[in-house]
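Shown here: the complex without one of its protein chains, the others still in place.
Chains: A, B and C, in written order; residue numbering restarts at 1 for each.
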Amino acid sequence: MKAGSNLEKILEAGQFAVTAEIGPPQSANPEPLVHHAKMLRGYADAFNLTDNQTAVVRLSSIASAAIIMREDVEPVIQMTCRDRNRIALQSDLLGASALGVKNVLCLTGDHQVFGNEKGAKNVFDFDSITELSVFNTLRTEGKQVGGEVIKDPPKVYLGCAENPFATPYEWRAARLAKKVAAGADFVQTQAIFDMDMFEKWMDEVRARGLDKKVHILAGVIPMKTAGAARYMKNKVPGMIVPDHIIDRMKSAKDAKEEGIKLCVEQIERLKTIKGVHGVHIMAVMWEEIVPRIVKEAGLLPRPAFK
Amino acid sequence: MTGTIQVVICRCCVEKPALIDLARLEAVAAETELVSSVVISEAVCDGKGATDVAKDAQAKDGDRAVVVACDKKDFDPALLRAYRRAGIDELMVEFLNMREGVVLPHARDNERAQAKAETMLRAALKRAMMLKPLEMETEEMRTRNVVIVGAGVAGRAAAETAARAGMHTILIEKGDRSFKAPGVLMTRAKVVGGKGYPGNYVLTIKAGEKVEELECAAVVVATGGGWTTLKGPLAKACKEAIPLYRLHEQVTAGAVPKGPIVIADTPDPSGKSLRVMDFAWEEALETAISLKRTHPQTDVTMVFQEMRAFGLSELAYKEAADMGIRFVRYDKSGAPKIDSKDPTKLTVKDLAQGELLTLSFGTLAFASLPANPDNKDIADALRIPMTPEGAMRRGSIQRWPVSTPRPGIYVCGSALFPKTAEVAKAEGEAAGAMAARFAISGTISFGGVVAEVTQEKCSACLTCVRTCPFEAPFIGKASKVEIRKQLCQGCGMCAGACPSKAIDLLHFTDDQVREQSRVLLGGDF
Amino acid sequence: MIVAKRKPIADIAAMVEPYKKVAVIGCRSCVAICLAGGEKEVKTTVSALKVRNRRDGRQQKFEALVVERQCEKEWVKEVEETVKSADLVLSMACSLGAQTIADMYPERIVFPGLDTGFFGVPEEQGVWTEKCVGCGNCIIHLTGGICPVARCAKSMMNGPCGGSSNGHCEVNLDIDCAWYAIHERLRLQKRLDLIEKVMPPKDWSTAHHGGRRTYVKEEARLTQHQKKGRERAK
Partner (left out) sequence: MSDRRPRVVGFCCERHASDSATLAARSGKEWDASVRTVTVPCSGRVDGLMLLRAFEDGADAVFVVGCLEKNCYYDTGSIEGRKRVENVKSMLADLGIEKERIEMFNAASTNPWAFPQAANKMAEVARRLGPLESGGESK
């Protein structure tokens, strides 16, 4: 056991894990977090708290984690390399671990040109892979990048993201291999709409035996409208949304219901893929739909460990 | 020290409609410093009395002149020759086009016309003051070869004419038909590259597999028609459609083209891929008439957007109509279409009657054709600009019918657009004669109005090297840019582009142009 | 100018060792002026490598030459044969030159011989200091002609910081504190009001932070037709 988090226990026990995502508010008001925590408790094993997603200023990930932990809900904090250098990243890891956070997702982070602070100076002292190796060394040997060794190193369960749908596609499995070598314990993939492409990627992952070394959680995004599908296809870089999905959403009488049905189908399909050890539901700004999706995908009740 | 200026004012150009007060002009000229003599000439363009005008200038040690008359281009060279004998080079004579500049366009505004005339005279005088004598350089032509590309009707005519004038001619023929040629004949050969400048070109010739360099003084492009390919929706729709060129050959050969004949102006009525060629009408009329003459009973219809038969072909239009040739005019809204089910039927909305006509035809000919694809390689090799349709570009039709903007390179025959044999032969002889005239002198003179680089100021940014369409600027020895004067056409684009103001165009330097515009703007309006 | 310095000679020796035929190409522009990659430095480096080879008995062929400006395609084209015939091209121009050769000849292996540093000026003969980082939005009209972004270790907008010790930067006492200098100069010009106001946060989107940059001068661009003429020149 690396950190003893609920997510780790479930994954190590070979159970099909479920994680979801809560977008912290653009304010200092913790209420929305508390509300979402209460609403979603028990419907997922751990909840990602995004770190200024798309470079939009939000309540910080670690603070959000502390807030939802008070509601007895397990967080997965995200740490991007856009806003913090190696000093801040290692210091925040110590802080988060001290507060009881056990799951950490290492991300490179969106460029600030996408957010509401386009004039910001970015850092990018590390990228997600260096960040993983630094955190891994810190938790295993207690050694900082600079070489200094500290007492009581943080006990964390390290995760990373991976996008099988970004070019060059043939490099994506190799890139996951690097992340595993750097010390990743679990992976949350980009939202999957092109199932065949994801399966092709999984074949390469299995060929490299990575599914034995890391727990892969397949990402899904429930969509409310056809417009959302078109937006993701055209506007979000590195996202592939096949036309048959857009057509399906367009022709559906009730787009929301169709979105939910599609998401559940996707989860059912993902369950059957060898090497997929869980699903990560990214219902950004539609958090309230997660319980229904988890229920309809037959993933309730969530296993509990003492 | 600059010599004095002689001012010659032509009464005919300036004073005829009594618009401009000649005396005041004379006064303005006389009071300007450095003006040594002001001569009023009745009519400068007839050249009478030119010699004593020049002697008068020479007597007052004038070395430059301002001629206030009409357009320089229709000017009797007598005065210029007289000036040259008197030591005043042609480039030191500043022409002020008073007639088309002031007298004609401002005929009804005489008060301001006078002001404008005086200001323009002052500006011309200012420019004349700033002119500097420009020495021309000469260079020996290493060879007297005249290369003729293409051994068709035009090519052979050019070769014979050039040979008769004593030039060593080399005929480059793509095909392998051999015949008695005046000079050397290279068959299965193509021009693939070219370096050098007028008078000392070095062509790269690919004969069979061998590639060799060929030095020559002048080049005549007679690559011929090859106007056989058809482009455009109508040509695609009707496979047996033939180019007018082929129909013309059939008729002259006396063959009987099948069934009713339809001659359309272009296979691409929308004009997207092919513009209607300006030769289309003349050629089509001639072919239709000669066809109707030999086969009066065959039905001939001409389908055109507009019938532009100008000059002598106006008569041809009348003759064709009298012979019973039908004309159908259409516009883009009712453009001709080939009946998809029956490819021998053409439907078109006749503008005159306004109803849809269906013409069945045995032979369909198109008058507008894309240019000869070979033109592109030859133009690239010799760096001749091309017209948008892909034909060689020549000088102006009236003054330089067989020359290209590059001296020493001439073009004739169907390389420009399809021509009948007689016209091609005539153009061939003209091009051959021009090439001979160019090469016979044995020396090339260049310089004068060319660009000049001040080496110290050049920061080697290569902007001029990339901008000049004639590749005159090149990277010289001290990594600074130098101008190959033999290639420079004097357009001044490099001077306009140079970021370090290191290049100036002689005879139109920055100061000369600025002073002229400053004086023009300084005068009263 | 762009200021660079040659990589340690040992590193260069190690980098080029496996290659039989090495072309070392310098540049006559910036790196010649900052004495890093001009003709002399190129030939000196090659000579040093040859001496080492003589000691180790290693067989290597070197070709040393310089182009006018290695970041310009036309100059690099002039040494095309050398680039194509060498097993390795060691560029002793700044990294712009090295990358121009690499981009023009993708199949050739191109190594950098210099470490490209910064936009700088010769403080004195043989000493160059950074005075600009290319942030893309110059504000030295507000700071008496001294750039705090480049010359202050913390790129402060409202300096000096607490660590400024008698006019020198706490980070490196040899270097003067930019804000101390700004204060002195504005006091001299009686324009201290300029730094009394709180400077707003700097917009870094014009710097590399906003992503890789391209500057376009429409007047200078060549149209397709003009470029076509250029291809003719091949």
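Everything that follows uses one rule, which is that contacts are C-beta pairs under 8 Å (C-beta built on N, C-alpha and C of every residue); 3 or more make two chains touch, one makes a residue touch a chain.
Treat the numbers as computed from the prediction; the structure is a model and nothing was measured.
Considering the whole complex, the hidden chain is in touch with B, C. Residue B:Leu104 is the one among B:Leu104, B:Ala165 or B:Ile440 that touches the chain not shown.
Remark: the omitted chain is touched by one listed residue; of B:Gly208, B:Pro373 or B:Gly496 this is B:Gly496. Residues 218-221, 223, 225-226, 229 of chain C touch the missing chain (whole complex, contact as defined above). Counting the whole complex, the residues of chain B in touch with the unshown chain are 71, 97, 99-102, 104-109, 112-113, 115-116, 119-120, 123, 385, 387-388, 393, 396, 405, 449, 467, 469, 489-493, 495-497, 501, 505, 508, 510, 513-514, 516-518, 520-522, 525.
To be clear about the criterion, only the chains that are shown with their structure count from here on.
Taking each chain's centre as the mean of its C-alpha atoms, chain A lies 41 Å from chain C.
One inter-chain figure worth recording: chain B and chain C are separated by 50 Å, centre to centre, where each centre is the mean of the chain's CA atoms. Within chain A, no positions touching two or more other chains are listed. On the chain C side of its complex with chain B, the touching residues are 28, 68-69, 72, 74-75, 78, 220, 222, 226, 229-233.
Note for the complex: chain C touches chain A at residues 201-205, 207, 209-211. The touching residues of chain A, when paired with chain C in their complex, are 111-113, 118-122.
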